[in-house]
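Every protein chain but one is kept in place in this view of the complex.
By written order: A, B and C. Residues from 1 in each chain.
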Amino acid sequence: MDNTDQISEKEKKTEGSSHKIGIYLWIWGLLFVLSFFSYMVDWYQFQGMLRWSLILFFMFLKAGLIMAFFMHLFWERYALVNVLLWPMTAIACFIFLMAAEFQYTFITRMFYFFVGGAA
Amino acid sequence: MHAGIIFFLVILGSILFHIFTPWYWTDIASNWKGMDDTITLTFWVGGGVFIAVCLFMIYCVFKFSYKEGRKVEYKPEDKKLEKILTVATTLGVAALLAPGLIIWNQYVNVPKNSIEIDVMAWQWGWQYRLPGEDGKLGTTKVVNINDDNPFGINMDDPFGRDDVMVQSDIINLENNRPVKILLRSVDVLHNWYVPQFRAKMDAVPGVVTFYWFEPNRVGEYEVLCAEYCGVGHYAMRGGVEVQDPNSYQEWLGEQETFSDLIAMQNKEIETKKGCKK
Amino acid sequence: MSSDPKIDGFELKPGFRGMASDTGSDQTMFKGVHWGKAMMWIFLVSDTFVFSCFLIAYMKGRGSTPVEWPNPSEVFALDAFGVPVPLLLIALMTFVLITSSGTMALAVKYGYEKNRKMCGWLILATAIGGLTFVGMQVYEWSKLIHEGVRPWGNPFGAAQFGSFFFMITGFHGTHVSIGVIFLFIYAYKVFAGHYENGGKRGWFTTMKGDYVEIEILGLYWHFVDLVWVFIFAFFYLW
Partner (left out) sequence: MSDEYENNKSGYQAQSSEAITGSAGSTSPDIDYVRPAELPEQDLYHGHTFITKWVFCQDAKVIGVQYFLTAVFTGIVGLILSWLMRLQLGFPGLAGFITAEHYYQFVTMHGMIMVVYFLTALFLGGFGNYLIPLMVGARDMVFPYVNMLSFWMFFVAVVILMASFFVPGGPTGAGWTLYPPQTILEGTPGSGMGILLMLVSLALFVIGFTMGGLNYMITVLQARTRGMTLMRMPLTVWGIFTATVLAMLAFPALLVSAIMMTLDKVIGTSFFMPTILKAGEVLEYGGGSPILFQHLFWFFGHPEVYIVALPAFGIVSDLISVHARKNIFGYRMMVWAIVGIGALSFFVWAHHMYVSGMNPWFGFFFATTTLIIAVPTAMKVYNWILTLWRGNIRINTVMLWCLGFIVTFVNGGITGIFLGNVSVDVPLSDTYFVVAHFHMVMGIAPVMVIMGAVYHWFPLITGRLLNETLGKWHFWTTFLGAYSIYFPMHYLGFIGVPRRYYEMYDSPYMTSAVGMNEFISLAAFLVGAAQFFLIFNVIKTLKTGKRAPKNPWKANSLEWHTSTQPPEHGNFGERLPVVHRWPYDFSVPGAKDDFIPQTTPPSEMVHTKVEKT
């Protein structure tokens, strides 16, 4: 039983020292700012590649901040991080191929179902 | 001991079955001999591996069956052997993959001089449409389909008017002329498949799919539906008649075009009106 | 947990060398990670696949329809003082959800510091944030339904717009609602002191309660926020 208390005491200390409240507030603020920026993408009606790259950039930045700090992945050991991130390659492959697939379907439909759709 | 013998007989039986089987593929009637050749190649390589592995296993069963106090090899790993086996297998697989990819490349690249055929499928039947003198098929929509427009051709499409319509489940093809089959379904998945041509592709509602082949043997063939399409799936048959160019042209001349159909319908309407008067 | 735990007889190496030695060691692969926390992480990966499949299906559906896709910027606009502001409600929802995510992160921190009061109040704040989000989503749905958007069709364009919208936000909303229920439960548990003095055995488990459960709950809640980031980008901004 003594052990229990000791360990949690130790934990408490380390928790306190490495996670100052400041870091959470910082990330919190950053998330608001980034959300505001991605909202601005729509507000100013950017179009085309610029819009896409801005959307994706802000999205990944926000997602990364949430995962890294709010979900503590930044402080986790690599064994866990490694296991969690590898499966995402399967999703990346799925996304990539489905992007090719929807374009193919779209072109086929335009070509065969709409007069002059091939152009 | 008897176990090894039975396993051996199974392998022997498989080989004999393969040699003496009366059931083998139908005589090919299209340009896709490459597919048959790749199958044959895979058969030799794969069959060889199968026989080798099984014979090795049977040998082990004979040679190393349980004897009290037999000296057993203790060798958890053999890096060299494993490496050799990996490399050999990789090479073998690559050798099988290469022809497969080459033929697939031919399969998805349709020759320029091929004639397009619109194959329309429904539960449970087929009908066909050929391009008219302009050499192009008109665009279609499912919602346009009705008795007056059995193929659902878009009325404002200039290419659609001269399309040749074959409202029958039998289509004639010209010998030695590549055809691009454009598959279209109005309800569920179907698949226009003639075993002798080897090629097949699903007909998917909502899109148009394609494949091509070049018939090279005059004759009549049965079309099977090869994608499950409901309770009538097994009975969904059609026919292909491959003809020499002269008879094909003759047949083609007998078919009616979309404008023929429209004209006929207009006449019908007029006669009906006339009757009423 | 933040800092590396102490493991008897095992040297915790940093970085990738640590990854190799942790993976190659006996007993546990994730050193010092609570079973429940590891479970939540794996579950979240699985859930990521669920949402990815939804979003990939959405991409395929939207990309391949020949009918014009409604412009989300206009469909989701809201009149503020007589002026239509694009995506106003969505911006507010994002704001609320991120706020609740921040309070949750602080709740986890105070939980580990065994600050029962702060932890409990912050969880409660998170729950209320979640509830607000769900409420706003209900408003958004009813507004759209009022405008004639249905899962099988809508007046603005492609029928799939409504289908994917209701399905994806509905599925996300379900996650939020489940989260809110658990947030209330855990707020009660924290206030009731289930994690103090060695912990009380919970239901569903024979394990004793510990503040690590707040972190597990936090992981789930942040995940819900994370999904919203992706939905916001792909559904509302695309």
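Points worth noting:
Here is the rule we use: a residue touches a chain if its C-beta (ideal position, glycine included) is under 8 Å from a C-beta of that chain, and two chains touch if they have at least 3 such contacts.
Here the structure is a predicted model, which is why all the values come from computation and not from measurement.
In the full complex, the chain left out of view touches A, B, C.
Checked against the full complex, the candidates B:148, B:222 or B:268 give a single residue touching the omitted chain, namely B:222. Although one chain is not displayed, its contacts with chain A can still be listed: residues 1, 3-4, 7-8, 86-87, 90, 93-94, 97-98, 100-101, 104-105.
Hidden from this view is one chain, which touches chain B at 1, 3, 6-7, 10-11, 14, 17, 21-26, 32, 34-36, 38-39, 42, 46-47, 49-50, 53-54, 56-57, 60-61, 64-67, 70, 72-78, 81-82, 85-86, 89-90, 93-94, 96-97, 99-101, 103-105, 107-108, 122-123, 141-143, 145, 183, 186-189, 191, 193, 195-196, 198-207, 209, 222, 224-235, 237. Residues touching the missing chain, restricted to chain C, are 7-10, 23-31, 33-36, 38-39, 42-43, 45-47, 49-50, 52-54, 57, 60-61, 64-67, 151-152, 158-160, 162-164, 167, 171, 198-199, 201, 204-208, 210, 212 (touch as defined at the top).
Heads up, the rule we're going with is that only the chains that are shown with their structure count from here on.
The chain pair with the larger count of C-beta pairs in contact, out of A-C and A-B, is A-C.
In terms of Cα centroid distance from the overall Cα mean, chain A ranks first. Chain B and chain C have Cα centroids lying 48 Å from one another. Here the spacing of chain A and chain C, counted between their Cα centres, is 12 Å. Averaged C-alpha coordinates put the centre of chain A at 44 Å from the centre of chain B.
Looking at chain C, one finds that none of its residues touch two or more other chains.
Of all residues in chain A, those touching 2 or more other chains are 105, 109, 113-114, 117, listed in ascending order. Of all residues in chain A, only 105, 108-109, 111-115, 117 touch chain B in the complex they form.
Those residues of chain C that touch chain A in the complex are listed here as 1-6, 12, 15-16, 18-19, 22-23, 29-33, 38, 41, 45, 48-49, 52-53, 56, 59-66, 73, 86-87, 91, 94-95, 98, 101-102, 104-106, 109, 112-114, 198, 215, 218-219, 222-223, 225-226, 229-230, 232-233, 236-238. Residue ranges on chain B touching chain A, taken from their complex, read 139-141, 154, 156-157, 182, 184, 206-208.
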